[in-house]
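Below is one structure, written out as structure tokens; comments come after it.
Here the complex is missing one protein chain, while the rest keep their positions.
Here the chain labels run A, B and C in written order, and each chain numbers its own residues starting at 1.
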Amino acid sequence: MTPAFRLSLLLGLLAPVLPGAEGRPGTLQDGWELVTLYRFNEAEALFRRLADREPSREHRYALAVSLLNRQPKSDRTVAEARRYLTALVKESTAPDEEITLAARFYVARILQLHQSKPDLAAARLAYRELSRTPGGGFWAEVAAVKWATLHVYEVTPWSEKAARLAEAEKELARLTSPTLRKDLQIILADGYEKFGISLPAALHHLEEAWAAGIERGIDQGDFLARMGELARRIGDPAKARGYFTEFLRRFRRDERVYWITQKVADLEQGDRR
Amino acid sequence: MNTSGSTPAAFRRPSDWTKHLFILLLLGIELLPLYMMVQVSLKDNAAFIRNPWLPSSPADWQWENWVHAARLVLPYVSNSLFVAVTGTMLTLALALAGAYFFARSRLPFSRLLWAAFMVLMMLPGIANIVPLFSLLKEMSLLNTLYALVLVGVAGGQAFNLFVLRGFIEDLPRDLFEAAEIDGAGHFQQLVHVVVPMSASILGTLAILAFLNKWNEFLLPLIILRDRELFTIGVGLIYLDGEYVKQWGQIMAAYLFAALPLLILFAFTMRLFVRGLSQGAIKG
Amino acid sequence: MKRRPLVWAGLAAFALIYAVATVRVLILSATASPVANAKVTVRFAHFYLEPGLREAYAQIAADYMHLHPGVRVEQIAVPQRIFNAWAKTQLIGGTAPDLVLVDGGQFTLEDLARHFTPLHEWVEAPNPYNSGTDVADLPWRETFIDGLTGSYDSRLLSYYSIPTSLFTNRVFFNRALWREIFGTETPPSDYEDFLAACERIEAWGAARGRPLVPLAGSVYNAPFLIDFLFGTQTQRRQFEVAWSAHLRADLSPSVALLQGRWDFSDPALQAAFRIVRDVGRHIQPGFLQLQRDDANFAFLQGRAVMLASGAHEAASLRAQAEFPLGVFALPVPGTDHPRYGAQIFGPVTEANIRPAGAFGLTRTSREPVQAVDFLRYLTSQATAARFAALSGWLTAVADAQIPAALDPFRPVTAGYANGFDLSIRRRHPDAKRVADTNLHLLIAAGSDDAAVAAYTAALARDYPPALRLDLENRVANTRRNVMRQDGNLAAYRWMSQAAPDDTVLKRRFNEVAEQIDGNEAENYFIMHELARTAAATQPPARP
Partner (left out) sequence: MKPPASRSSPAAAFREWRLYLFVLPSLFLVALFAYFPAASAIYHSLFDWQGGEAKQYVAWANFNRAWSDRVLWDSFVTVAFLVGFNLVKMLPSIALAVVIHRLRSERWQYLYRVLLVVPMLVPGLVTLFIWKFYLDPNLGLLNRLLDATGLKAALVGLDRLAGWGVFAEGVPIGWLSQPQLVLPSLFLWGFPWIGAVGVLIYLAGLQAIGTEVYEAAELDGIGPVGKFFYIELPLILTQVRLNLTLLIISTLQGYGLQLLLLGDTGGPGGRGMTPGLWMYNRAFIAGEFGYACAIGLILFGFILALSLVNNRYVRTRR
């Protein structure tokens, strides 16, 4: 055995006992960057050190959020995160402060997503309340989108879906962020189409979302094909041809090119007839 | 070989030819893979595809398959030898000491410990691979041959302890008593009484352990990354994974992989056969 | 115990060999330590052990090292059979090479998210190795034949691999035998011709007492025929059951099955089963127990006239065949075909073949920049052309000059996308398991109708519960991913608040929000339909 090997063996055995990365300096920025790299346990350790040294609201909020993904994930860690978040909300005197709003949002996310047995009804209520907070800003608007999603997809008979979609649609009025409006409109378009309620309504929302700008280049082809096909089915050949032609111009290597070319040809033939 | 009458010497029928036939038939089938390995190792693919079963004429023998195999396999053989021999020696040394503990004493916890060792034989290992892997990673033992040695030693404990304990318990007690009167401690007793008495069983167990480690491929497959460290089991799997199989080269490689075993057996066959035949291993 | 000198001599010799081996190992472990290796090293792992491939990669790597003297590029070729287990453990252990092949769906969302680096920032920039060409200013992404869509993960919102090759499906045939049987070397031109040729081959072999099968087959090769033909019969149905009008194959058929919008007695499915049987009966008997080698062996020995496989098999076959090799694309039934015409739109496009040989960049890579640089080199138009010439494989790089010998393998793009198969395009491992383990029923001896009925019955019993399990797993995976993204949302929010002028951060933040919302909506829809249909598709009690 080489000395290096023996040393590594020893270190390996002692690893659980040796002091960890304790004492290494770190900032809030470092911690959030660790979160974006999915290194939640390291982020949580860092935030905990920061919160122990200086229990500011920002530090405790960061700790709570990183705790949500601390591994191994269990209802105990999630409950701990929830305690911190609730405390942040309770002690706050300014209901429109960023951390208070964010903490309320994440409490709702715990109910909806993070606890092992989600409580969708409670989450929906929490989102509703948050979305109605005056001066709620971004977090209130996100909550409105979440509420709409849960409302549309609550397990109910398909016959109720039209009414639910209409209610969700009303939330659009309170959204000022273009991104969030667009997200909600995609959800609405999907709902109108998947539940087979109204193709024109689906097309309408898709067109507005398209106008707002789709971030993901890869989805743009789907959008164009979808709007074209919906327009074709609704019976608006000119519009359909417009979207299809745009698709053919921008996605020359797509698997749908041949098919859509045929569709365009058919539409033109229809025009001539 | 010692022939002190354990055979029914006076009890003989005139002819044993039916028995010979029976034995030879079974052995013939058992030896068929060996035959295939040798004859295919001297063919090229075209000859193999034309006629897989019969050997080609000596003029067409492709000796370069052997050259290729030797060049390919020898580094693997060297790695495997290190792992298997080191592992075998450690396995037996530790198991012998452990068996001495169990055979010679009824100290507190010894029954519990015994049960704990025996349970090991019943653990199915597949799902344990990932934790084991993480552990080796923590110990910086990934991509090393030492990991194979250590895990192999741990894996061999249960069976060898089981056999050796039975053996030591069956040794005549007066040997130990005489040694104790001479003032020998447990360690001296182990070295001067147990080891000489159990040479042949140790030899047998050593060969079994060696074979076991020689054929191991799952663990090395997973923890070895660099080709220089490959053991023979992994090397052969890699060879077998080629899409265009050069059957001749593959079989030649197999043949060369078996070479160290052949040498080992050639010299220790008597030891091995006698060890097993002396009734060392029993339930 | 007698001590025989020979035994001791043997043991001594053995001890000596052991000593030599030990010294060698000690030297190896002393020199192989990473500290001793000061050079920048990029390792890439793949499972392409076909002839010529490793040599081609080695050549490209050598060229690259020549260009960058401070860099070492090493390839690690692992057999495909063990690649999954190998790669997963290496990734978990953090010892994975810089670049790992991520083809074939062996990595889950979780694996990709945790172990691979998203490449979106790199692929938007031009590939410097293309400078001086027409595509010098295009983003790297646009230089691939599929615009890199195959490497994009819609749930993780980024590109996770860079493809190098492209495998089209073809039927290889033994031209010498073909001439002997048919008097010509012209391959069949339509589907009925193809079937007739199969029957003719069987009759010809039987008449001469020669064991001859039309199609060599194995569990590896058969899907090239049967999944493809199955897909032709679901072209229309895929489109009719889709939940969205985007005209692309997606998860819709799975949910549509739950919803009762199709089942196995559907005419399209019945036709699909029948067409699989049509061809399956002409594959060498017992192919379900055979492997890729066995099929190649039967074909090379002249026991089978044709072999269906990917274009990547061409080089291996050419290297070994003692007869001239022919290639044709499997003909599809025309729309006027009496039995199969009704379900299809027309010829099948190969534009949706996902490029292969796609390498992902591992998070544990110590030289990510260098590794990406090597990928850029590998997929520049010039290198791609050289690689195609060296390896005999099509390249995933658009407009690269490929040798004329590869022309028969070029993807056909004039056609419609195929519909779903029973794995719903490899999305559902358990459903695929059920379809595969019952396939023997469909090709069993006896009447066509009985076999189709038996397969239909087996699927009706076992498939829906397996599909539910797959969908549940998928929902759980997506949920796990959304949980992780929740952390990202907070992180990007905080960082973009701290740096309000950073547009990149703002864009990432919007993307994360868009992704969470999109994923959640789809997940809730699947859960909705799973819950709504739970009673109808419960596994029946076992007798």
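Things worth noting here:
FYI, contacts are C-beta pairs under 8 Å (C-beta built on N, C-alpha and C of every residue); 3 or more make two chains touch, one makes a residue touch a chain.
Everything quoted here is computed from the prediction, not taken from an experiment.
The chain not shown here makes contact, within the complete complex, with A, B, C.
Touching the missing chain, out of C:Arg200, C:Arg236, C:Arg261 or C:Arg480, is residue C:Arg480. Contact with the chain not shown here comes from a single listed residue; of A:Gln71, A:Ser159 or A:Gln269, that residue is A:Gln71.
Checked against the full complex, the one of B:Phe176, B:Phe230 or B:Phe267 touching the unshown chain is B:Phe176. Summary of contacts with the chain left out: across C:Thr22, C:Thr41 or C:Asn84, the touching residue is C:Asn84.
Contact between chain B and the unshown chain involves residues 1, 3, 5-13, 16, 19-20, 22-23, 26-27, 29-34, 36-37, 52, 94-95, 97-98, 100-102, 104-108, 110-111, 113, 116-117, 119-132, 134-135, 150-151, 153-155, 157-158, 161, 166, 169, 173, 176, 185-186, 190, 208, 211, 215, 236-237, 240, 251, 254, 257-258, 261-262, 265, 269, 272-273, 276-283. Against the chain not shown here, chain A presents residues 13, 41, 69, 71-76, 116.
One chain is missing from the display, and on chain C it is touched by residues 84-85, 88, 92, 108, 110-111, 114-115, 211, 213, 219, 284-290, 294, 298, 303, 429-430, 433, 436-440, 444-446, 473, 476, 480, 484, 539, 542.
Throughout what follows, only the chains that are shown with their structure count from here on.
Across the assembly, the chain pair joined by the most C-beta contact pairs is A-C. With centres computed from CA atoms alone, C is the chain lying nearest the middle of all the protein shown.
Put simply, the C-alpha centre of chain A and that of chain B have 57 angstrom between them. Counting partner chains per residue, chain C has residues 29 touching two or more of them. Chain contacts: chain A has residues 5 touching two or more partner chains.
Against chain C, the residues of chain B that register as touching in their complex are 2, 45-46, 49, 78-79, 81-82, 85-86, 129-130, 133-134, 136-137, 142-145, 199-200, 221-223, 225-229, 237-238, 240-245, 260, 263-264, 266-268, 270-271. By the touch rule above, chain C contacts chain A in their complex via residues 26, 29-30, 33, 113-114, 145-147, 149, 152, 154, 157, 243-248, 345, 349, 351-352, 363, 398, 413-417, 479, 482-484, 486-488, 490-495, 497-498, 507, 510-511, 513-514, 517-518, 520-522, 524-525, 527-528, 531-532.
Those residues of chain A that touch chain C in the shared complex are 2, 4-5, 28-29, 32-33, 35-38, 40, 43, 62, 65-66, 68-69, 73, 98, 102, 106, 109, 113-114, 138, 142, 145-146, 149-150, 152-153, 155, 179-180, 182-184, 186-187, 190, 193-194, 215-216, 218-219, 221-223, 225-226, 229-230, 233, 251, 253-260.
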